[in-house]
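Below: one structure, written as structure tokens.
Only one protein chain is missing from this complex, and each of the others stays in its spot.
Think of it as A, B and C in the order they're written, each chain with its own count starting at 1.
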Amino acid sequence: MDRVRPRVGEGKVADYIPELARVDPAQFGIAVATVDGGLYVAGDAGTRFSMQSITKVFALALVMSGSGGGVWGRVHREPSGAPFNSLYQLEFEGGVPRNPMVNPGALVVTDQLLTDTGGASNALRELLCAEAGAPDLGSDEAVARSESEHGERNRALAHLMADFGTIHNPVAEVLEHYFRQCSITISCEELARVGLLLARHGRRADGSQLLSRPDARRIMAVMLTCGTYDAAGEFAYRVGLPCKSGVGGGILAVVPGRCSVAAWGPGLDAKGNSVTAALALEAFTDVTSCSIF
Amino acid sequence: MDRVRPRVGEGKVADYIPELARVDPAQFGIAVATVDGGLYVAGDAGTRFSMQSITKVFALALVMSGSGGGVWGRVHREPSGAPFNSLYQLEFEGGVPRNPMVNPGALVVTDQLLTDTGGASNALRELLCAEAGAPDLGSDEAVARSESEHGERNRALAHLMADFGTIHNPVAEVLEHYFRQCSITISCEELARVGLLLARHGRRADGSQLLSRPDARRIMAVMLTCGTYDAAGEFAYRVGLPCKSGVGGGILAVVPGRCSVAAWGPGLDAKGNSVTAALALEAFTDVTSCSIF
Amino acid sequence: MDRVRPRVGEGKVADYIPELARVDPAQFGIAVATVDGGLYVAGDAGTRFSMQSITKVFALALVMSGSGGGVWGRVHREPSGAPFNSLYQLEFEGGVPRNPMVNPGALVVTDQLLTDTGGASNALRELLCAEAGAPDLGSDEAVARSESEHGERNRALAHLMADFGTIHNPVAEVLEHYFRQCSITISCEELARVGLLLARHGRRADGSQLLSRPDARRIMAVMLTCGTYDAAGEFAYRVGLPCKSGVGGGILAVVPGRCSVAAWGPGLDAKGNSVTAALALEAFTDVTSCSIF
Partner (left out) sequence: MDRVRPRVGEGKVADYIPELARVDPAQFGIAVATVDGGLYVAGDAGTRFSMQSITKVFALALVMSGSGGGVWGRVHREPSGAPFNSLYQLEFEGGVPRNPMVNPGALVVTDQLLTDTGGASNALRELLCAEAGAPDLGSDEAVARSESEHGERNRALAHLMADFGTIHNPVAEVLEHYFRQCSITISCEELARVGLLLARHGRRADGSQLLSRPDARRIMAVMLTCGTYDAAGEFAYRVGLPCKSGVGGGILAVVPGRCSVAAWGPGLDAKGNSVTAALALEAFTDVTSCSIF
């Protein structure tokens, strides 16, 4: 907190939809959940914020547990070297997204999840509620509606993939689920608990195994190489942990086998990652020497 | 060995210079060196091969130890999402390479090394000899000459960077050092010992500290996100260790704090990584459960 | 005809929608209409075919006559050097299409036409009917419906431009008009007569002036540099006349001040231009020495 406090309020709050633009930038929270049940919090760790792209990790986890990784034929797992909503790689690479952490890749995962669950949209919400120990997690309907109204770029991505045959369900349906997924709200405390799913290598809070140990590792590998968009290399260099960020200002980091860290600050840098959450994670690895390297 | 043996000979030996094209594809070796002094070898672990891009890791280590990381103003540390000898990103990104593991980035590192050492070219060779315990390591002069004769693409990269002011020393001089660096030959045994420099977080064989612990971690982070070109995501997913490959068919992997693994097989896949060495590393993490995730 | 006959049937009929794929490839027609009222025809000059992108010329003419060229703030007039349905330039160039002859540029023109006419879609059809002397010209409804059903790529283009603010009317409405516009059918005879509008430098069949003389020249300049997609340079080199092609297999060429030539053959080359129509126009300029150069 000492290191982050002077910079709280820095960055630019996401303003592509009015609902996110209204968030007070002068907030910051962090929570650490350990695999042995500890929970350490500071700042606004109990305030809920928009999960946005952080949901992509858990949608991928569900798909990998459910359809045996069948999604991999339609999405690669390479860093994109491009912004998260970029189209040009799709155009040149046969409509197959670079990885499941950029928007087009996440749309493919949503598409697969719809197929796997027969259209039922609640699978992800239920997973998050159970792992967070918070049965009332859900979408912010105003945000979801606004995402849809201002979702021209995502519509372009989805139609382009439909043209290539990468999306199988109706485009409008996939987008609707995707927008609702992104608009789920969660607090740092809750998110840190959810992140334990990965820190425990796929074991759920109730002791059952959602993912095999290798699959949990693979998801963390994808987070490290692709989880913070075109700043993934910089995060690996400076933080040294698998991370996933969202434009709501949250970042989830995992120390495999040990703990999960959720940090949140609404102000974003030029690449769409939270300024203070990134700073907090860098401080965390400095202080604790927790690093996968 | 059991897993790799049936596929020895697969892939396409690098043929951009005649000297590499002549290497017998039916070879494979692997060596594991542990931080407590163990050495485990199999196959052609004593045969020397052309280090090529694997040298990039240690040139970077020298520069980070020598000039305080001053090289970072002229090279980013993001995955490129593009082939290792690609030019277009340089053109669009002000002549600053994406990372020190692709050719243009390595040329910048060489340029910095020339500046740091006042033009003395022996720093890298001396480091490798000392860590490998093999005073006779050196460049294969025929390979170096051939690299230079067929080095039109690297010349194009260097002149383009010179146009942007990214290269400070004379282009011809930088290229000459780079070609000689790439043509150093080494065996798996020797390379595994050299890799301990990173596994020990920067401590040299003689007990002195070349790199600070955080800098050693950062180099491994760069290896993980950028060390196997545009297959870095796939390597992280399948192997889960920081790796660096070379078109000579070698791959170096590091398990931080524990050991270093060097594998070699001359046949390459479409992205320039050794087919059998990649397979061997995947088998290694499967069998040992060594993974940073 | 003698030069073209041996190659009738060559090329690949457009197959992105079933309605076009069913067209018999073994057809060819040509018509020349002169400014002094002559009409010369050969082959299947009376058979109607799908105008497709050739309509773009006349939609642009209407917009330039109607809104005083106000469309130019939202579309450039440079050759794209890229396929007609490409997205990447839009992404990198702020959502502003390179020219009105590629699909995204034509969508902007349609958008402007909707604004200019208050949504009335008949302006273009009426112009074509009047100039062709054929009151029954109209859209093929089956083609229009099929364009819409298979129009994912155009939807992606339109949504991407909407994201950038280049499209002002509702995306679905713009697309619907665009698909109906493309599906208008016309014969070579009729098209050659319509083309006189440009050959007469903007004067209509009824003697009134639709376009100023400079604007007519400018439209022909846009045809020459952009009218045959990424083969515009080749057409200028080989044919030497302003041309506009469509994936229905038609090509319209204009000899300013003298005549208009419409050729049609359904088989397309790799860039989407009719093989036989291109050949016929090359033969035409060879034989007549008609060239703007």
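To be clear about the criterion, contacts are C-beta pairs under 8 Å (C-beta built on N, C-alpha and C of every residue); 3 or more make two chains touch, one makes a residue touch a chain.
Predicted, not measured: the structure shown is a model, and the values here were computed from it.
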Among the chains you can see, which ones touch the chain that has been omitted? B, C
Residue among B:Ala156, B:Ala205 or B:Ala283 that touches the chain left out of view: B:Ala156
Pick out which of C:Arg7, C:His168, C:Arg204 or C:Arg218 touches the chain that's been left out of the picture. C:Arg218
Contacting the left-out chain in the complete assembly, out of C:Pro18, C:Gly46, C:Gly81 or C:Gly119: C:Gly81
Residue, one of C:Asn99, C:Gln112, C:Thr166 or C:Ser260, that touches the chain absent here: C:Asn99
For the chain that got dropped from the picture, name the residues of subunit B it touches. 86-88, 91-92, 152-153, 155-157, 159-160, 162-163, 171
Kindly note down the residues of subunit C that lie in touch with the hidden chain. 76-82, 89, 98-99, 216-218, 220-222, 224-226, 230-234, 236-237, 240, 242, 256, 286, 291-293
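Definition applied: only the chains that are shown with their structure count from here on.
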Chain whose Cα centroid lies at the greatest distance from that of subunit C: B
Which one chain sits nearest the middle, judging by mean Cα positions? A
Determine the centre-to-centre distance between subunit A and subunit B, using the mean Cα coordinates as centres, and give it in whole Å. 32
Quick check: how many Å separate the C-alpha centres of subunit A and subunit C? 46
Nearest whole angstrom, what separates the Cα centre of subunit B from the Cα centre of subunit C? 54
Which parts of subunit B, given as residue numbers and ranges, touch two or more other chains? none
